[in-house]
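Before I ask anything, here is the structure I am working with.
A single protein chain has been omitted; all remaining protein chains appear in their positions.
On to chain A.
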Amino acid sequence: MLLVYCPYCQVERPETEFSCRGQAHIARPADPDTVSDEDWVEYLYLRDNTKGVYAERWRHIHGCGRFFNAVRHTVSDDFLAFYKAGEPMPDLDTLAKEAGK
């Protein structure tokens, strides 16, 4: 069971308090009518399947209920960063280097 840090509650808690909601930073297009069919399908269904550092969405569903983002190494399951929704994605390469991954 992973240990997850909620940046709103500022506590580390076991994974069972959270739910993982897939890849982060996939914004719903602001004006869907102008989006091509291909791009809409991309938005709906296509996600990266990274072996390595990966930014994903988590929700502290049995805590504060807030959504936030985390950078996780998909092989080791180590978390490299946690940040609030709306904050920019950190540079994944830099994070990976710092962590020696």
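List of remarks:
Definition applied: a residue touches a chain if its C-beta (ideal position, glycine included) is under 8 Å from a C-beta of that chain, and two chains touch if they have at least 3 such contacts; residues count from 1.
One rule holds for everything that comes next: contacts and distances are computed from a predicted model.
One chain of the assembly is not displayed; among "Sarcosine oxidase subunit alpha", "3-oxoacyl-ACP synthase", "Acyl carrier protein" or "Sulfide dehydrogenase (Flavoprotein) subunit SudA", its UniProt protein name is "Sarcosine oxidase subunit alpha".
Contact between chain A and the unshown chain involves residues 1-3, 14, 19, 21, 27-29, 31-33, 35, 37, 40-41, 43-44, 57, 59, 61, 65-67, 76-77, 85-86.
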